[in-house]
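What you see is the complex with one protein chain gone and the rest in place.
For clarity, chains are labelled A, B and C in written order, and residue numbers in each chain start from 1.
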Amino acid sequence: MRVGIIGSGLQCRRRAPVLREWPDTDLVVIASRHADHARRAAEQFGCEWSDDWHSVVQRDDLDVILVCTPPGVHAEMTIAALEAGKHVLCEKPLTRTLEEAQRVVEVWRRSGRVLKCGFNHRHHPAIGEAYRLVQSGRIGRPFIGRCRYGICGRPGYENEWRADPQQAAGGQFIEQGIHAVDLLRWFLGEVSEVYCMTAIHYFHKQPLEDNGMALLRFRDGATAQIHASLTQWKNLFSFEIYGEDGYVAVEGLGASYGTERLIVGRRDFTAPFQETVTEYRGADRSWREEWKEFVTAIREGRDPMGSGEDGAAAMRIALAAYEAERSGRVVRL
Amino acid sequence: MRVGIIGSGLQCRRRAPVLREWPDTDLVVIASRHADHARRAAEQFGCEWSDDWHSVVQRDDLDVILVCTPPGVHAEMTIAALEAGKHVLCEKPLTRTLEEAQRVVEVWRRSGRVLKCGFNHRHHPAIGEAYRLVQSGRIGRPFIGRCRYGICGRPGYENEWRADPQQAAGGQFIEQGIHAVDLLRWFLGEVSEVYCMTAIHYFHKQPLEDNGMALLRFRDGATAQIHASLTQWKNLFSFEIYGEDGYVAVEGLGASYGTERLIVGRRDFTAPFQETVTEYRGADRSWREEWKEFVTAIREGRDPMGSGEDGAAAMRIALAAYEAERSGRVVRL
Amino acid sequence: MRVGIIGSGLQCRRRAPVLREWPDTDLVVIASRHADHARRAAEQFGCEWSDDWHSVVQRDDLDVILVCTPPGVHAEMTIAALEAGKHVLCEKPLTRTLEEAQRVVEVWRRSGRVLKCGFNHRHHPAIGEAYRLVQSGRIGRPFIGRCRYGICGRPGYENEWRADPQQAAGGQFIEQGIHAVDLLRWFLGEVSEVYCMTAIHYFHKQPLEDNGMALLRFRDGATAQIHASLTQWKNLFSFEIYGEDGYVAVEGLGASYGTERLIVGRRDFTAPFQETVTEYRGADRSWREEWKEFVTAIREGRDPMGSGEDGAAAMRIALAAYEAERSGRVVRL
Partner (left out) sequence: MRVGIIGSGLQCRRRAPVLREWPDTDLVVIASRHADHARRAAEQFGCEWSDDWHSVVQRDDLDVILVCTPPGVHAEMTIAALEAGKHVLCEKPLTRTLEEAQRVVEVWRRSGRVLKCGFNHRHHPAIGEAYRLVQSGRIGRPFIGRCRYGICGRPGYENEWRADPQQAAGGQFIEQGIHAVDLLRWFLGEVSEVYCMTAIHYFHKQPLEDNGMALLRFRDGATAQIHASLTQWKNLFSFEIYGEDGYVAVEGLGASYGTERLIVGRRDFTAPFQETVTEYRGADRSWREEWKEFVTAIREGRDPMGSGEDGAAAMRIALAAYEAERSGRVVRL
């Protein structure tokens, strides 16, 4: 498979090495509207470059497009690539607005191609294993979710595209929190109610929330809470699911989030507390696992895990959370 | 000071040894409507017993009454004791209803006596130290609070008074969560908005929620989240406050909640993550510290930390949370 | 069973409540050569007192004697009690010298009574469970032992009996380290070789080592290391056994040593590291479990776990370690 990447920033640099090392995928071209950025990235990864993404998505010699740009242009690029017959892996959040997300899904369904949303967290080994355990019934019916996901922001954050409402889909609640939304939906099913509180607590030079908390109720009765934070001065990822017979928790994501660990416990009203802890030491493997899933889905002609539909569903929930806060009323989905 | 205790259950057994060991306080009598319970407790602690709490609060030779009964009778007993000129330490939650709480506060203010609500958590050494650090400006303006507080419920829970709406002020959200509400209010100030989701996830044989989650906004702009759970299969107390310049967290409360630890970190955009961790190993000292504060407040003729007013304020917030869920609208206080 | 305790210090105060709460054992008398100490302890625990231990061990109405004095008088008291037909629980180390230990064992064997050495560590729940797992073959043949056991010493240590060579059997290596020796011997079998290095690193006002490290080789080939320290500024108990197929470790002993935890892992050359962690939160239960074993052994007329023989064997190893250091040669046992 021959691949073009649009965007030459952090995500490009994360994904390019993975696809180059993959047996059957070749990195052909990197596009960026900044010609020098594109050229520098292309030199690093030994491929062509372009400052015109439109022409790239039209190239006949490409099978796959990776959209690694800010959300504001996701929809436009993804739609163009799908319409040009490419399979697309588009970063999260899928788009900037719900309307865009719906349009992307429509085009995708007509296209017959594979569309994956960049929910790499589903591919962290501890999270994947947690999911398999829950599916296997290990903790009984799951009914509680908690996700605390935060990062220590950076000086100059106000100059990033993340702080620009025209480019970002929202503040930290959607930028980082969309992973929490996606994971909770994956584990607990469709959401029926959401409420939310957001705030700009520290990064006052920009207009988007740096902290967002939400409560969710699910159709099957589960309840969950999320906190996404840009003022988590020590990076934290903590994801917990409780069920009738036990619980699973994932702490850490490797790298700056600390060793990724899966913790499994069971309900026992009499024994001392006991947990099984698995450590996934070493580098973050999620990018590689996500690529594998995407490529395999293309080969098998099926929807990938974390599909365009999942991307749109997470958007719907996250934007409903904002709407709940605006209106002061719980939003029912 | 001569002390009578009403109620002969767990809280009586926790508080009686503390006050007996205290230099200037004597346990004189334990009252319970179950004569045999009262007698057994009195034998254990070497004091008188009674099955008539009314006569106990009227005794001229008592200075202090401890109300260690279920919330449904707190107001009645506390009011009677205050009107009889006694100082009162009443277990949390202060009362079963907001109306009762307001009445208790009125009687108390007229009485000129000391009324303390049994918010022993303020007296845990790690929590107290965290509070002093925040007050001293160590973490700058505090703006985020998180509290996860849960316990592994028990078979037969449905037979406890906690499961009876006539005796309890609410389910787990208020029974255990009232501590979280009180602590967050202590650290972050008055609450301006609250939303909540509760559920009966596991303990279906009784009518009160076994899980409650809330979002709170404070007058000074801080936001916070709470989860109180009876299905936390491994007992957990985690209380975190984030501010402009750092954070404090308390994990554990000793005994079945694990070693009590205070964690302090600072915002540093460049250095590796660093935390100072203090362990308060050994037995739970909060009961002794709370008793000390109560006795000292009596001696000094001042309001104690965690006064009747604090007890009523926490009730107001917790009951507003229920109201928010019922109405589907955020409640503004 | 009617019990007398000789010694009114810390161990008396630890053991007296346990035996009083036990269904079939009564505390009859506490003896100390300091009449006022004896009287005060007796008042606290509601029993008789004496300042003449000789007469106590001769009392016909006692079945059991607890020797809770410094090691220098263990042999004399234990022998007198055994010869008077009493069952004896004697604190560790069993005696001050090896000759005394051998004499105690001889008298004991002739007496037909039960003699237990106060190796309460065998009765910590995590250690007991670790032992059962190793016995069951869970980690295959065990071949490595490590024990780090240290405490933060106290100002004025030089004034304690522990710092007096006429009362203590040795310094920290034997005082605290004898538990490590006993546990390693319990788990790994008889010792064949030992070497040791001790030092006075901090507590210079007294003549006994405040740190001792040893290497041990066992008849079955296992090797082990011990470090006993009085300069472990944060109290530590860490006991690890590795075998062909896995390992068990115990961290903490409750109270000032932190939550007692059992950690179990297995050898797996391919999977990510996985451990099962059991937490024994709450108070130290070893004293109660040890009492249960002692009483049961008396009732069943059998040797208790941690018998007089075990006490003598641990002495032999610990004193051989000192001898190795003195001579600069490994000591073969």
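The definition used in the following text is that contacts are C-beta pairs under 8 Å (C-beta built on N, C-alpha and C of every residue); 3 or more make two chains touch, one makes a residue touch a chain.
Just so we're clear, the structure is a prediction, and the values are computed from it rather than from any experiment.
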* Considering the complete complex, which visible chains touch the unshown chain? -> A, B, C
* Among C:131, C:186 or C:247, which one is in touch with the chain left out? -> C:247
* Touching the absent chain in the whole complex: find that residue among C:15, C:37, C:148 or C:162. => C:148
* Selected residue (touches chain absent from view) among B:135, B:274, B:296 or B:327 -> B:274
* Since one chain has been left out of the picture, which residues of subunit A touch it in the full complex? -> 234-235, 255-259, 279, 281-283
* Structure fact -> Residues on subunit B facing the left-out chain by the touch rule are 125, 272-281
* **subunit C residues that touch the omitted chain in the full complex** => 143-144, 146, 148, 152-155, 193, 195-199, 201-202, 211, 213-217, 221-225, 227, 229, 231-235, 242, 244, 246-247, 265-269, 273, 275, 328-330
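We take it that only the chains that are shown with their structure count from here on.
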* Pick same or different for copies subunit A and subunit B, depending on whether their interface residues overlap by over half. => same
* Inter-chain centre distance, subunit A versus subunit C - centres from mean C-alpha coordinates, in Å -> 56
* Scan subunit C for residues touching two or more other chains and write them down. => 279, 281
